[in-house]
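Below are the structure tokens for one structure; questions will follow.
In this view, the complex is presented without one of its protein chains, the others remaining in place.
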């Protein structure tokens, strides 16, 4: 399916399969992974994504339609995880299959930029404190997963 | 392997696997497929790619190095088929894994644009004549595959 | 017969939920509803730590963005606070 909000792992391979199709000259797919960034409080070990699910799905469907209309995309993948995503795991995949490569690059870029700016998804760091014994990362209670 | 010139099928899934890796925040991968374009002589059923293999590999390695240097790419995929490639099959894959998405998009775009402009690979159409009974597409004899 | 609902369910996403210490609140409103601007002022009064976040947020009523804070919010409506997004 072209639009997904899921707690399950995302696979660039699965996205590639979803973008297969005869007559489509160019496929561009982007995958964003959680980086082990450093913070003043320590090292990021995961991100926790919160989402307003109904609104996010509606907005993602609108982006899918816009990519088809504006860039002639004939297949679109726009997948995002929510909940906890560990470092190294894929948090988001945006891809498009078009007739020609310039459009496919533009469509994929459009999808990810618009997703970040306009889809109600939020992330917060889960940090392992530096120079301390390892312990489970803290979780804030009472937050909605959307 | 990051650089490939092969008669075998290319898989976006395999390229995705090759671009996996912890610490890499962004992956962009492009796949170019043979389109069933129309020509005055009929419909394209395949492309035949010819390559100057030694020169092409050298140039592709230079592009790989340039993508790492210029865009901070830490993994690169630059794969191209030669010989006959049927409609719908993937002829080329260019991808990069970088720390951030803008660089990954730029690196993948750079790789495919530079490949097309500067790597000694040539294609010629294999066309099925329109309004005639189906027959095997013609092949020119005595051409080097590189 | 169930009792008439007199409150608006307010969902506080992300930094709004963190600041308020909870992911949602119920706000009582008159049977005829109130303007969205007034509801947001009431929210800020009840949770002063939300003030700066509310200034930067978008608001959603029953699944639609509010483009005009003069629009009314009625008992039984769902009202969401969306701080700036940060997916990807």
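Couple of notes before you dig in:
Going by the order they are written in, the chains are A, B and C; count residues from 1 in each one.
Note that a contact is a pair of C-beta atoms (placed from the backbone, for glycine too) under 8 Å apart; a residue touches a chain by one contact, two chains touch by 3 or more.
Owing to the predicted nature of the structure, the values given are computational and were not obtained by experimental measurement.
When the full complex is examined, the chain removed from view is found to touch B. The residue from B:9, B:39 or B:116 that touches the chain not shown here is B:116. In the complete complex, the residue from B:41, B:54 or B:130 that touches the missing chain is B:54. If you put the hidden chain back, the residue from B:10, B:24 or B:92 that touches it is B:92.
By the touch definition given at the top, chain B reaches the unshown chain through residues 32, 49-52, 54-55, 58, 80, 91-92, 112, 115-124, 140, 142-144, 146.
FYI, only the chains that are shown with their structure count from here on.
If each chain is reduced to the average of its C-alpha atoms, the one that sits nearest the average of all protein C-alpha atoms is A.
Here the CA centre of chain B is 52 Å from the CA centre of chain C. Multi-chain contact residues of chain A (touching two or more other chains): 32, 112.
The multi-chain contact residues of chain C, meaning those touching 2 or more other chains, are 88.
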